[in-house]
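Contents: one structure, followed by commentary.
Of the protein chains in this complex, one is absent; all others appear in place.
Our next item is subunit A:
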Amino acid sequence: MTVRKFRPPNRLAAMIKDRGGILAKDAIAAAEANVETLRDSSLAALDEALEGIEARFGATAPGRAGEDFETLYTMTLKIIDVAGFAADAGVDEAAVSLCALVDGCADAGVWRWDAVDVHLSALRLLRNVGASLPADQRRGMLDGLHKVAQR
């Protein structure tokens, strides 16, 4: 097998050092200010995704046994995408745990509905009151979800 090893020019490297520019702390502040304008629409998208998951995969959803793994995985990723606005509530971490659970279910080819139900209940609780929970309780809840997902 022929292996070619070389160093192509990195244009980004040249321009990032150009005169002028801004301080990293100011760049981060400007980016955070831009993102903040998206808070309401992002949280609306998060709630919509969570409601959609509950409607199709919740404990009372009529046709959930016929749903595929990919659908729940993809819908949960949409929560993670915008969960930075609910990170203080632990929603991002709970959604990552749900993805890990669904990934495991897909590998095994079997749903673990009890674990899915626990995750959906936790996501709803964290979304509603997660930010106001004592940090150790929230941490305990997230650690519990990870254990359930990995079981």
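Here is the rule we use: a contact is a pair of C-beta atoms (placed from the backbone, for glycine too) under 8 Å apart; a residue touches a chain by one contact, two chains touch by 3 or more; residues count from 1.
To be clear about the criterion, contacts and distances are computed from a predicted model.
Taking the options "Amino acid ABC transporter substrate-binding protein", "Response regulator", "PQQ-dependent catabolism-associated beta-propeller protein" or "Phosphate transport system permease protein" in turn, only "Response regulator" matches the UniProt protein name of the chain that is not displayed.
If you put the missing chain back, the residues of subunit A touching it would be 1-13, 15-25, 27-35, 37-38, 41-42, 45, 73-74, 76-78, 80-84, 87, 92, 95-96, 99-100, 103-104, 106-107.
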